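One chain of protein is taken out of this complex; the other chains stay put.
What follows is subunit A.
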Amino acid sequence: MNITYLLFFLCIVICTLIITYWAARQSKTTNQFYIAAGRLTGTQNGMAIAGDYISAASFLGIVGTIAINGFDGFLYAIGFLVSYLIVLFFIAEPVHRLGKYSLGDVICARFPSYKMRGIMAVGALIISIFYMIPQLVAAGLLIRLLLDINYSASVLIIGILMTIYVVFGGMFATSWVQIVKTVLLLSGTFLLALIVFSRFNWSIPNLLEQVTLGSPLGDQFSLPGHLFNNPLETLSLHLALILGTAGLPHILIRLFTVRNTVEVRKSLLTASWIIGAFYLIALVLGLGAVALVGFEELVLLDPFGNLAAPLLAESLGGDFLMAFIAAIAFTTIVAVVAGLVISATTAFSHDIYFHILKRGNTSEKKRLRAARWTAFFIGLLSTLLALGLRNMNVTFLVSLTFIVAASSNLPVLLFTIYWRRFNQTGAISGMLSGLTVSLILLFLGPHVMNPDGGWIAAEAVVPLYNPGIIAIPAGFLGAYLGAVLSRNKENTVPFASFYLQAQTGIEGRRNRS
């Protein structure tokens, strides 16, 4: 292994471990472990949200997709950004006011029952683990390509690191690793974008001219239609992108880590500026990659262009810059997977262990120990899964998580918060219909059923790669019908007090734990 790479990697690893050591001293209660005692400021939390959200798929994937497919790659990025408007307008403040540690808390503020909490926890676990596996697999492949160490070793390194952060440092360590990642990612890519511009004498027309020369698409590069040529598929993807974020548990639990709703809004405002700025930079890098590295070179090592950003760095600044960008990609991955580990941990140890198995009766010490062990096992489980799935194409799980989140968590959250006549049956049927419909559609879709290298070699029953346009309405419909048909009033907190709490933050007549 090259010494420059090694130095950069050691630097990142040591830095994050110091953060964890410092955070471990502030993770001595469950409150600190799960939500960093609500002590982050809005700006810090916004940076952490961006760090949680911009995955390796976004950083390397979007740069690569833009470099290869031109405009359509950029279209992807827009959905990721605009989705924050839904979070901010409808979800963020009520979720902060109603919940304590998990999404289960939010729904159980209105429908307090073990069944409801269990289903919310299972949903959060499924989403977090489904999202984590492709991240880990991609990380393994990437680090293997960049550093020339084998796949298992790289997955193990990342798995061990993320587990250490969460087990010892809880939400504090996770947040600060994410903040450091955001700063590194933004400054590193911004620097790279400046170098790209300087190569073209700061002239955008020069850059664009070179892009059309570098891409085999030529003049067509800047026009839509290269990646998405099926209108239904395009709309379906965009529906899942814009609605998915508002149902992702690992993003929503970050709304508990600040003091009040003012800070919640500030967090989301900061996050939307950072994420937007980042995608604009990614656009420049994508263009720069085609213009300076050239198409043939980009698809040589990876046909999807995932290595566009590191290759661009190499052509601009040699080994040193490439090592820097590789180190940033590495930080990006560990920050995202750490966020997913803590969200899965909360779902299991807070909702399932503490509330359901122990009926809310156990000492603080035991709760904390349970949380740390859960984090350890979740880290272990997902690392093993990622090691086992190395030869499978699992990238579709990323788009799947957005669809599952948008079709199960989102309808239940929206109806619970805003609809007076919603009831527990509706919430349960909404979760279940969203989850099952999206999973069934996935198995009937071309990711799994594909004559060309799918798990089942047959023509797909549902020819949509992104079945969001069917699954999301199915989730909403399931929730609606469940509520209308059952008229079930059991386990319901009076709507007036719940609604007041959701809208104004006043404490309702229920104990929150």
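Following the convention adopted for this analysis, a contact is a pair of C-beta atoms (placed from the backbone, for glycine too) under 8 Å apart; a residue touches a chain by one contact, two chains touch by 3 or more; residues count from 1.
FYI, contacts and distances are computed from a predicted model.
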item	value
Chain not displayed: protein name in its UniProt record ("Inner membrane protein YjcH", "ABC transporter substrate-binding protein", "Cell wall protein" or "RNA polymerase sigma factor")	"Inner membrane protein YjcH"
Listed residues A:Phe376, A:Trp419, A:Phe443 or A:Tyr499, member touching the removed chain	A:Tyr499
Among A:Ile157, A:Leu268 or A:Leu307, residue touching the chain not depicted	A:Leu268
Selected from A:Leu81, A:Leu217 or A:Val258 as touching the chain missing from the view	A:Leu81
Given A:Ile149, A:Leu235, A:Leu439 or A:Leu477, the one touching the chain that is not displayed	A:Leu235
For subunit A, the residues touching the chain missing from this view	28-29, 38, 71, 74-75, 78-79, 81-82, 84-85, 88-90, 93, 204-205, 208-209, 222-225, 228, 231, 234-235, 238, 242, 260-262, 265-266, 268-269, 272-273, 276, 279-280, 363-365, 368, 494, 496-497, 499-500, 503-509
